[in-house]
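For this depiction, one protein chain was excluded, whereas all remaining protein chains were kept in their positions.
Chains: A, B and C, in written order; residue numbering restarts at 1 for each.
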Amino acid sequence: MTLPEPVDTMASPLRMDYTYVAGAGRSVFLRGLAERRLLARQCPGCSRVYAPAPEFCSRCLRPVGPPFELPGHGEVSTFCVVSFPFPGQVYEPPYVVAQIRLDGADTRLMHLVREVAPERVRIGLRVEPVWVGDDELDTSTTSIRYFRPMEPADA
Amino acid sequence: MSGPLAVIGVGQSVQAKRREVTIGALVREAVDEALADAGLGFADIDAVVLSKTPDLFDGVMNPELYLADAMGAVGLPVTRVFTGGSVGGHAAIFGAHLVAAGLARRVLVVAYSKESEGNFTWALSRGLPFSSHLGAGAGGHFAPVIREYIRRSRAPEHIGWKVAVNHRHNAARNPYAHIRRADLTIDEVRQSPMLWDPIRYLESCPSSDGSCAIVVTGAELARRSPRPPAWIHGMAWRTETGHFAGRDEVNPRAGRDCAADAYRQAGITDPAREIDVAELYIPYSWYEPMWLENTGLAGEHDGWRLVDADRTAFGGDLPVNPSGGVLSGNPTGATGLLRFAEAALQVRGLAGEHQVPGARRAVGHAMGGASQFHALWVVGSEAPA
Amino acid sequence: MSLTAPYTIEFPFRRTVGPKIGTFLAGLREARLFGVRTARGVLCPPLEFDPVSGAATGDLVELEPIGTVTVWTWVPARPGDPVEHDFAWALIAIDGTVGALFHCVDVGGDKEQMHTGLRVRAKWRPERGGDLRDLWCFEVLP
Partner (left out) sequence: MREVAVVSFAQSPCVPADREHDMAEIVLPVIRQALDACGLTRDDIDFFASGSHDFYEGRTFSYIESLDAVGAWPPISESHVEMDAAWAFAEAWAWLQLGEGKTALVYGIGRSSLAADLDQILPAQLDPYLLAPLRPHRDALAGLQAAALVDAGLTSERQLAEIVSRRRTVSTDELLAAPYVASPLRAHDVAPPGDAAAVIVLAAGDTARRLTDRPAWVRGLDHRIETHYPGVRDLTRSASTSMAAARAAELAGFSAADVDVAELHTEYSYQEPLLVAALGLKNARVNPSGGPLAGRPATATGLIRIGEAARRIMDGTAERALAHATNGPALQHNLVCLLAGEPR
């Protein structure tokens, strides 16, 4: 008996369709984005302000308070510069991905910082959101195109 | 507790893109080696704990089902633990708990990943509805934390390059490691492409296929084992939630609490002095100084000074990652267990060319998530007092 | 009210199959069926590890692709199933083996033709690529 030459690999495609349920808390924030509003909520237990806010404070486990609007600007808490190309990338590297602390909130939001040379981005840089046009507004963080420095001097 | 516990068998596969074996055969390599090391067969094992990172990475759901034969688990209790990247450490500790609880005499802890089967980075970075596709990737999470560490500690930038060189030189002595570069230089690291500034290509972990297995038992059976046991002196796990307001990801409290608990159990009051070698979960080079501080092996903001003074290099007084560490091989599901296993090999005196001479007490460490999950054990060449 | 949205996860995995399963699949490509030796007899399909002892299984053995249905379940055909009309998923004891192979049996959509003990033989796809689906289904041995 002669054995056939073994095959090395076999295709194993997997496809699964799901429903994403954003949840009550997250949905409040997402609906605000569709109106160009950054909505925060405060924990009545520890007074910390979340943006985006869950339905419950993850320190105190208490339901957070009603939503209120933040001014929108904030500062770069820390960041990195994505410097290499990879498949599916939206922007041409190098570009800055930053953790942004919105004024009035105790949490940090991860987003792009543009309209500034990457080497000029620093921790503490004051930034503001650049919103998409009316036709692109959505209940999604994509409603914020990116953040940019507030002062022209920073650019 | 039923008295001291020990590791009596360690096995691992070569870490690489293992495009010539099935998942089962890859797992079996480590299982066979661990059992041979312990002088045991499948009939001697009472329970199996399986460690692995997300099932979506390789598309096999509940892999403990398909792997029952490969792990020799038929007729045994099998538990599949999953806590993010620290999972291998959690699995080792849970295995030890089963022995301590009197529920098993010998536990086989198995870990693997075979991520070359699918596009693993893609699986991680795929956006969900309602969110932007930032294109940050895995390093895009850790790089800003590193930047924050550098700012706080005022560490010079060559520290990251130096760690990358040390670990790859160590890996050259480890036949199982994926990236083995005895010839790597600081210049080559410095000149390697910038990925996520401040992380360069050669300061990053690879993606590997690989497996690891250990056998844990109690004192009596450990003393009858053919080769020296690694005695467990202390072990702990801690978790903190991911996104509460004001969380410190540079020096997470869960990591500090975890190490402190393990040292307390081990009777260690001055870890830097009492630990001979540490195998830490370092996926990007800068995590060496960060985790040295977080695990209490260096003072706050001083971790980088140990690196700078060559103290954590192979010949230093506190060698870190003699195996080459995660920077030299990263089968994610096994990465944590490999750290725990390397610590055991060191105190057993069985680490071969990467043996740290005279290692009597070692730390094995694993972390996962956004530095939320921490596991650590202290093992020694002597049974705990 | 929570926002909801559909999404899809898709993976184009290519699994490496190793020498034993690789040879079995290569056999299917040539319209040949292989089993594997174990202490208790030949198993088809060729599992890598013995389901009783856990030991690595032995050499591959070529088999006549004929067997007997030991148990079956009748299911409605769905898109993507091997057979376009209703059929049976079954365990088929290949002649000369212990245990059974899981595959489908096509009796032309007529459940009344299906029974335990039915003698069946492999039907091969005309285009084969080294995949479990090269073995299209089993059909009644005339």
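Here is the rule we use: a contact is a pair of C-beta atoms (placed from the backbone, for glycine too) under 8 Å apart; a residue touches a chain by one contact, two chains touch by 3 or more.
Quick caveat, the model's predicted, so the values are computed rather than measured.
Every shown chain touched by the omitted chain in the complete complex is listed here: A, B, C.
Not every partner is drawn; the one left out touches subunit A at residues 10, 12, 14-26, 54-61. In the full complex, the hidden chain is touched by subunit B at residues 1, 22-23, 52, 54-57, 59-62, 64-66, 68-69, 73-84, 90, 94, 97-98, 100-103, 123-124, 128, 236-244, 252-254, 257-258, 369, 372. Although one chain is not displayed, its contacts with subunit C can still be listed: residues 1-2, 4, 6-7, 9, 15, 17, 21, 43, 45, 47, 51-52, 71-76, 78, 80-82, 89-91, 99-104, 111, 116, 131-133.
Just so we're on the same page, only the chains that are shown with their structure count from here on.
Chain-to-chain contact here is organised exhaustively, every possible pair of chains being in touch.
Chain pair with the larger contact count among A-C and B-C is A-C, by C-beta pairs in contact.
Note: the chain lying farthest from subunit A is C, by mean C-alpha position. Subunit A and subunit B have Cα centroids separated by 30 Å.
Each chain gets one centre point, the mean of its Cα atoms, and the points for subunit A and subunit C are 47 Å apart. Subunit B and subunit C have Cα centroids lying 39 Å from one another. Shared contact sites, meaning residues of subunit C that touch two or more other chains, fall at 3, 5-7, 9, 11-19.
Residue positions of subunit A touching 2 or more other chains, listed in rising order: 8-9, 12, 14, 20, 22, 26, 30, 139. By the touch criterion given at the top, residues 19-20, 59, 117, 121-122, 125, 128-137, 139-140, 143-148, 151, 193-199, 201, 241, 243-246 of subunit B touch subunit A in their complex.
For subunit C in complex with subunit B, the touching residues are 3, 5-7, 9, 11-19, 21, 47-54, 56. On the side of subunit B, the complex with subunit C involves touching residues 18-22, 24-25, 28, 42, 56, 58-59, 69-70, 72, 74, 116-119, 123, 126, 128-130.
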